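Note that one protein chain of the assembly has been removed; the remaining protein chains are unaltered in position.
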Amino acid sequence: MIKVGLIGYGKAGQAVASVLASDPRYELCWVMRRSSGEVTHLPGRSGIPLVGLETLDLGNWLDLHPVDAIVDFSHADSVYRYGDELRQRGIMLVSAISAYSPDHLDYLRDLGRDTRVMSSPNITLGINFLLLAAKLLRGIAPFADVEIVEQHFRDKPEVSGTARRIAETLDLDNGRVTSLRVGGIVGHHEVIFGFPHQTVRLIHDSIRREAFGTGAAFALQELAQRESGFYSFDDLLLQKIRSQLLQGD
Amino acid sequence: MIKVGLIGYGKAGQAVASVLASDPRYELCWVMRRSSGEVTHLPGRSGIPLVGLETLDLGNWLDLHPVDAIVDFSHADSVYRYGDELRQRGIMLVSAISAYSPDHLDYLRDLGRDTRVMSSPNITLGINFLLLAAKLLRGIAPFADVEIVEQHFRDKPEVSGTARRIAETLDLDNGRVTSLRVGGIVGHHEVIFGFPHQTVRLIHDSIRREAFGTGAAFALQELAQRESGFYSFDDLLLQKIRSQLLQGD
Amino acid sequence: MIKVGLIGYGKAGQAVASVLASDPRYELCWVMRRSSGEVTHLPGRSGIPLVGLETLDLGNWLDLHPVDAIVDFSHADSVYRYGDELRQRGIMLVSAISAYSPDHLDYLRDLGRDTRVMSSPNITLGINFLLLAAKLLRGIAPFADVEIVEQHFRDKPEVSGTARRIAETLDLDNGRVTSLRVGGIVGHHEVIFGFPHQTVRLIHDSIRREAFGTGAAFALQELAQRESGFYSFDDLLLQKIRSQLLQGD
Partner (left out) sequence: MIKVGLIGYGKAGQAVASVLASDPRYELCWVMRRSSGEVTHLPGRSGIPLVGLETLDLGNWLDLHPVDAIVDFSHADSVYRYGDELRQRGIMLVSAISAYSPDHLDYLRDLGRDTRVMSSPNITLGINFLLLAAKLLRGIAPFADVEIVEQHFRDKPEVSGTARRIAETLDLDNGRVTSLRVGGIVGHHEVIFGFPHQTVRLIHDSIRREAFGTGAAFALQELAQRESGFYSFDDLLLQKIRSQLLQGD
């Protein structure tokens, strides 16, 4: 069982905590949130302490509550706070922060020289698979027309980052992305490949935020089998697929 | 431009002829149908002769009308009629016959020692991609629930062969395949991957029979770059994907 | 059995002929096409004459080949050619011409004083139902977000007339219509109603042109039960629904 500490306890963090705490492959040892304050515990899980990152003596905490991996759903700067500890202790990192600056990313890459680091702005398993499958089909059939449609709740501003990333990966201009804002749709992404005599649709529907947890769990499992290095979610997925394909069938 | 001869002029054959005749990468040199009779030509294409296979002196015909490839949409036994000519002349073969017996397949495999042979019961590009993508996702996420739904026109008997093949490939029992017969649907296949917090759907819709032509064109193009051997459509697709993945990104 | 004459033998007309000729409720007595020339017969149906409208003595023809109804899939001006005969003989008319000018429509309305006339630019049963259902839901839930998505083959120019008509009927501006042009899709229309906590989708897929025939058959059947007058397809559908609803349950 991999011992995990989670940093970040906003909406996404809470959802990830709930997934990791009930996955038998992992032991969620503690959760840290930004605000300081007394040590409490996760609602309904008295064995899992919830502490504030800000004023904590992190080295001391990790001595008392050692982990194999840290999952970070907090904010960009947190990594500067815990980076050295990762390096010294060989703790692996799964980070789902989307707001990293080039400086942050340089720091992470450097961390990757000493330990295993995975960083991706979207770590949903399904979305990353969609991206990969779309890329494969685009490579096989560059002559097919491609359209990307994303549907989200009424108030979501701007085009979804995921849709834009699919467009980039497929080398499509932004005119090929349609964004619909309707009601309370959590997140629907569809890539349509139009052939003269057939149509292929790759569709992803998010049901709830806990999907990030499934992605984090997947990343932890894959990362545990890799060597030190800096990886994206794609890299992990691709390596898994490569080894699948090489086994042949 | 690859010179192609087409054997088989039923509904599928006619559709394939129409696709190949208008694809600038190929020259459709002639079409053969089962019945004998005088040499005519394809409707609307006076340059393409339509001849009967049965009573033809095939060697003589190929001397006068040489081709690089034969596409076979006729019936299982045709291969015995033209096999030796392929071998001697190094003509490659794309065969979409679904009714081959083990004897036929042995014969084809043996042909593959001297020339390039591709044989697959379904050579639709989209369906074969669906199959491959489903297999990849199944490998990545074996814990996801999978359901296969196929919808076809009212009178289609039995479960679609494609749906059964997807189930086999994913190692699912037949209870996971749902067949709906409604109205005039040409062919709809959907593989649903249910995760706790997200859903991925891979969907293929056939619009018309000409989709076989697109598949034949793809197979010809890939086969032309391979060495002698016996291949399935999957093999060609997989090799293309492998080389894509190895190029990295 | 209602005796029917069909005017118009382009792609839509041929598809309608094929549907009417095999529907046991109707006897397709003859088909007229624009071009003059000798009387032939429908391919594969030697009992159904195919004549040219232009140079025909229409009165004489109708004496010899009387019908209860005329279905018109030709062009706008044809109605001036056969209008008087309808009036005098009480023949009913199902017209699917989309290019009528206001003058044509005035003429048709006037015809409706003496006989039964149905005129609609799109007489597909499914599309007209979609339109009606969307209108009902819009009336029930005016607060829901609505988006219209239409998908058609690559070369279809402009927004589909049907999508524009749905938008008008629902009182939505054109920004709510998304048109995707991908591969060879025959015709896909989707109206999405987004509620805060649920989504309703009304979807229509055209499979082939023969759908016009089903619509013509429906219109004939309904019109046969009405009094003289000028009707749209909507009117017929709505009256059928009203009588359904009043029967209660």
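Order as written gives the chain letters A, B and C; numbering starts at 1 within each chain.
The rule is simple: contacts are C-beta pairs under 8 Å (C-beta built on N, C-alpha and C of every residue); 3 or more make two chains touch, one makes a residue touch a chain.
Note that the structure is a prediction, hence the values are computed from the model and not measured.
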Partners of the unshown chain among those that are drawn: A, B, C
Which of C:39, C:58, C:136 or C:224 contacts the chain that the document leaves out: C:136
Selected residue (touches chain absent from view) among C:3, C:45 or C:208: C:208
Chain B residues that touch the omitted chain in the full complex: 144-147, 149, 151, 154, 178, 180-185, 192-199
Contacts of chain C with the absent chain, listed as residue ranges: 19, 124-127, 129-130, 132-133, 136-137, 139-141, 193, 195-211, 213-214, 218, 237-238, 240-242, 244-246
Positions on chain A contacted by the hidden chain, ascending: 183-186, 207-208
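The working rule: only the chains that are shown with their structure count from here on.
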Distance between chain centroids, defined by C-alpha means - chain A, chain B (Å): 39
Centroid distance [mean C-alpha coordinates] between chain C and chain A, Å: 52
Where chain A touches two or more other chains at once, by residue number: 193, 195-199
